[in-house]
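Pasting a structure below so you can have a look.
A protein chain is absent from this complex, but the other protein chains hold their places.
Chain IDs A and B follow the sequence of writing; residue 1 opens each chain.
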Amino acid sequence: MTLTAEQGPTHPKTTIVLFSGDLDKAMAAFIIANGAAAYEHEVTIFFTFWGLNMLRKDELVRTNKGILEKAFGWMMPRGPQKLALSKMNFAGLGPQMIKHVIKKHNALALPQLIELAQEQGVKLIACTMTMDLLGLQQEELVDGLEYAGVAAYLGEASQGRVNLFI
Amino acid sequence: MTLTAEQGPTHPKTTIVLFSGDLDKAMAAFIIANGAAAYEHEVTIFFTFWGLNMLRKDELVRTNKGILEKAFGWMMPRGPQKLALSKMNFAGLGPQMIKHVIKKHNALALPQLIELAQEQGVKLIACTMTMDLLGLQQEELVDGLEYAGVAAYLGEASQGRVNLFI
Partner (left out) sequence: MTLTAEQGPTHPKTTIVLFSGDLDKAMAAFIIANGAAAYEHEVTIFFTFWGLNMLRKDELVRTNKGILEKAFGWMMPRGPQKLALSKMNFAGLGPQMIKHVIKKHNALALPQLIELAQEQGVKLIACTMTMDLLGLQQEELVDGLEYAGVAAYLGEASQGRVNLFI
């Protein structure tokens, strides 16, 4: 069998289920995703449960929701700037310390890591089942996302080798 | 080499180490496991540490245990109805909210997700080393489980591609 230039070599697939809404875990996920994309992996991040919160726009979006969905909306952080740490959060002091050292070392903060991932073609999939349950609507989330369920994730992951749950 | 009908095509293997005893993480694990089983993956969930708690019967089972093992037994939740959320637990209000929205959307709650996994032939392995350490006995756990150690897990996982730690 010959390999034509058009077909080219296939790129390794790498997937991350981003379940966590913690700042530190989200940073780890995007650092791995951006690293893999730089090595020409086809990278997919599947955002589910609390992981969806970092995809929310930081302004309040007016939507028509039930009371329970509104309650979830109020309680959950809006966007990557609002996330807490999984450890040593100290009522928000921990995230400030982390953001400070990131700036000092000229490292990328989470919003820039997300932007870089989008520039590098990392596929960002929002889990539609979680969106239904928590009452999150597409207009509340940032642009450039795909919307799909667990079947889409499994389709990617079953061809990958590096498949992480974070 | 020819492939006879008896041998058939091999099914992809998918494994999950379910370490967490949180309701939300357990739901994510079973949604992925059930999805993979629906796509004819051979799925194994290896329950270890706090993950074992969702396999406990909800009634109290009389056993002969040391004081420390009894203490673990009292402190740890008995069965999938008793699990807390990893975030926004609010002393049990969070899980009630989640259960409410699940019902409202006709989605499957954790006990039904576990039942579906068993119906679909997902292999549920209870980690015997953790059972020894925490003093959990087989008669305290639900029926239909296999009992094995990390070697059994590695045997499955090393043939799989989607291998998650949750």
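To be clear about the criterion, a residue touches a chain if its C-beta (ideal position, glycine included) is under 8 Å from a C-beta of that chain, and two chains touch if they have at least 3 such contacts.
This structure is a prediction, so every number in the text was calculated from the model and none was measured.
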{"item": "Of B:38, B:61, B:116 or B:134, the one touching the omitted chain in the full complex", "value": "B:134"}
{"item": "Residue among A:60, A:75 or A:88 touching the omitted chain", "value": "A:88"}
{"item": "Touch residues of chain B, complete complex, unshown partner", "value": "17, 19, 21, 48-50, 68-69, 71-72, 75-76, 129, 132-135, 149-151, 153-154, 157-161, 163-165"}
{"item": "Interface residues of chain A (partner: the chain not displayed)", "value": "12, 14, 24-25, 28, 31-32, 35-36, 39, 41, 86-88, 97-98, 100-102, 104-105, 107, 161-166"}
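Criterion: only the chains that are shown with their structure count from here on.
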{"item": "Cα-centroid distance, chain A relative to chain B, in whole angstrom", "value": "25"}
